[in-house]
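One protein chain is absent from this view; the other protein chains keep their places.
The block that comes next holds chain A.
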Amino acid sequence: MEKDGRPNWDSPMQFVLACVSYAVGLGNVWRFPYLCQLHGGGGFLIPYLIMLLLEGLPLFYMELAIGQKMRLGSIGAWTSISPYLGGLGLASVVTSVYLCLYYNVINAWSFWYLFHSFQSVLPWAVCPINSNRTGPTEECEVATPTQYFFYRETLNISSSIEENGGIHTGQALCLVLAWAITYLFIVRGVKSTGKVVYFTATFPYLVLFIYLIRGVTLHGAINGLKYMFTPKMAELANPRAWINAATQIFFSLGLGFGSLIAFASYNQHNNNFQNQAIVVSLINSGTSIFASIVTFAIYGFKATLNYENCLDRMRLLLLNTFDLAEDAISMDSVLEWTEKLNTTYPEQFAQIADKVREGECNLEKELDTAVEGTGLAFIVYSEAIKNMPLPQLWSVLYFFMLLLLGMGSMLGNVTAIITPLRDFKIMSRMSNELFSGLVCVFCLLLGLGFTTTSGNYWFTIFNDYAATFSLLFIVLIEVIAVSYIYGIKRFEKDIEDMLGHRPNWYWKIMWAVTSPLLLIGLFIFYIINYIQGGTPTYQAWNKELGESAVTEYPVFGQVFIVLLLVSSVSCVPLTALYAFCRKRKDRAYEKRPSAVSTVSV
């Protein structure tokens, strides 16, 4: 125990694993492979690694330094740097609250899928039969069984954000379980979190490794891997690739939420966080690359399977229309037979010409369908899993890994809320357990809104807007505050105090010049994108067509988006204003003998 009685990590290893567990999350698995595919495969690694050096590492280092030095959560730490900047910490807490609300819903879905994997036939492998028992349900027939399971049975999604229905009880139960487990992990503060991260940080790698072996031995995996690793260098000229690389590094490391500050605040004063920062950032990026190898192997398998099924369908169509012997056409000769039959029996072929055109089989097209986010994790992956031998085992492993990744990140998210709030005197009178419990129950009750029938659309709003813009703003102000308001010289001295040596010129240049410039660039780009993009849209599930359609948000949706953005960003100027007014008030009472203690939070 330190002199101020703050709890500590049992060992520096726990701190490193906590950071790894927090940073390595679902985004590594479902966002990075998508970006890789979008921006020319292997070539994307170049802007990615450059951005890691230019902004990822320095900002990560900076947050750890602040947390370890100030030994307070984000609100207290920023107030210590400058009383006008307490709003930064508050903005971080607000953003963390938004994140907690919707992030655990993903864990709830993972639980739902995990529990449904304990069946002899995976429920997303086959369509349920309709009431006449003549065939599959309509919606399942136009879509695929995996899509049907996700949109209808998991979410019971309505057709637009305006239509609402009741709460999906299964989802609600899974959400309760997700929050119960989160509470279990954080109830004892860093003492319990520190033990849990040994497991949540390491086990996903085991699963990823098992999946790597399974993935590359699947039939057709090589197609996916070839597709990914053929670098298309032309993409490097596209500014979007660089911007996406910058934003991906930024969000992947979890900067700006206050979690890193919170974790570091439980460190020993002389903990060598410089090496730890480098290690964690490299592990995070390495995991992204590792995960995309696995993802592309699986993509390749799925695309090849779909392609071969398509060829088989074509083959059957030709056999049945022209009444040829069963072994006349093999899978390889489908295309040449199509040509032959077209020329020899043109009228008969014309009857099925439409079907042939519609069902044209193209491996490239199958590989090109780039998916990210929940669509990748819950639809594409589960479709690939159902075709593997012994699918129940792979399904359980996969969703368990998703759960660990998600829970590990949740630990950081909830700690980012609890640590700064506990630093306030009023809150610390309540016991640790009660306070954590209240936060969890609060987030649970609000999160139940995401389990309603239109819940997924609200989830998308939060996912796209709650943490993106505000984080850029927060971290931009953070780096400017540290470099120019607090001063690089003072910061250097603090680091020397903790580590025993000053940071070298690389770090200083990054903090003072490169990172702020990059962040300002990203910030401006986001604003331009938002304005140019017109009305924000979302993907609404159309159950008659069995696909998603792009729909505009209604007015209340757009207002809500603006509210989300404004509520976190405005904390900074409002708190600065509040501090300014208080300072003026206190200056008026300066003549009084009583001690002024405005900063002791």
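Here is the rule we go by: a residue touches a chain if its C-beta (ideal position, glycine included) is under 8 Å from a C-beta of that chain, and two chains touch if they have at least 3 such contacts; residues count from 1.
The rule we apply is simple: contacts and distances are computed from a predicted model.
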item: Which of "Aminotransferase class I/classII large domain-containing protein", "Probable 18S rRNA (Guanine-N(7))-methyltransferase", "Presenilin" or "Collectrin-like domain-containing protein" matches, in UniProt, the chain that is not displayed; value: "Collectrin-like domain-containing protein"
item: Residue in contact with the excluded chain [from A:F15, A:Y102 or A:Y183]; value: A:Y183
item: Contact partner of the left-out chain, one of A:L324, A:V371, A:I509 or A:L565; value: A:L324
item: Contacting the left-out chain in the complete assembly, out of A:R357, A:K425 or A:H501; value: A:K425
item: Where the missing chain touches chain A, by residue; value: 1, 4-7, 80-83, 111-112, 114-116, 118-119, 128-129, 133-135, 170, 173-174, 176-177, 180-181, 183-184, 187-188, 192, 319-320, 323-328, 425, 428, 433, 486, 490, 583, 599-600
